[in-house]
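One protein chain is absent from this view; the other protein chains keep their places.
Right after this comes chain A.
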């Protein structure tokens, strides 16, 4: 971030008392926003450390009066988190492979290989963006059932390749790669797959990293659709399992509930805080062009 010598307000403006009040008022509002953002984060963490009676007390306390780490132990044995985490990673890996191979190949061809009827094919992909998900959610379910993909990871992996938004992002990125590199590659006798894997792919690592963030966050977040398609514990991703066994269960003690929630909240949060510079830049790359 470059240093700002002035914004809407200049230093001179800030010396005027009227503007000064507005400025500090704004800062108070931003501070309040930051607090409302951070407070629930700490609630998840601290409620997981309290006794159940303290979580249920009124008025609620913020800091735990005594710290109970054994909640985490109990929570760990309540639900098979490693199994569900493994499923989530499986789903993410498969979706990512499909994105690179299917969407990557297609957008490379559209952008760089100049086949006849390219426009028609492009419309075939992009028109799907205009159809609301509500329209095909039910037929999609029946369709996957007809194809015999129920309760299999393929029901999530294969449709991951049908993403017109990713196709658009990748294509506009490939459009920006210098054409001469491919020309010289072709003259040297490189095959088209080789051009893709040895020139286009390495040059597009930033955009694939952005897509990886999108794909990961949907694999980590999606709970509804997997809960329709998958139907056994050895298939459920983390989010679906948490919904089924933690959110939707009445008997579970609140403190254990929060202990489990904090266990699945903080890994992505910590990863985000460490890599936030790259992630925010990547999201920007994806957001502006899309």
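Here, contacts are C-beta pairs under 8 Å (C-beta built on N, C-alpha and C of every residue); 3 or more make two chains touch, one makes a residue touch a chain; residues count from 1.
One rule holds for everything that comes next: contacts and distances are computed from a predicted model.
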item: Name under which UniProt lists the unshown chain, selected from "Phenazine antibiotic biosynthesis protein", "Alpha-ketoacid dehydrogenase subunit beta", "Cytochrome c oxidase subunit 3 family protein" or "Sugar ABC transporter permease"; value: "Sugar ABC transporter permease"
item: Option touching the unshown chain, where A:49, A:167, A:199 or A:215 are the choices; value: A:167
item: Touching residues on chain A - with respect to the absent chain; value: 1, 4-10, 12-13, 19, 22-23, 26-27, 29-30, 33-34, 36-38, 40-41, 43-44, 47, 55-56, 58-60, 62, 98, 101-103, 105-106, 108-110, 112-116, 121, 124-125, 128, 130-143, 145, 147, 158-159, 161-162, 164, 167, 171-172, 175, 179-180, 183, 186-187, 191-193, 196, 217, 220-221, 223-224, 228, 238-239, 242-243, 246-247, 254, 257-258, 261, 264-265, 268-269, 272-273, 276, 280, 283-284, 287-288
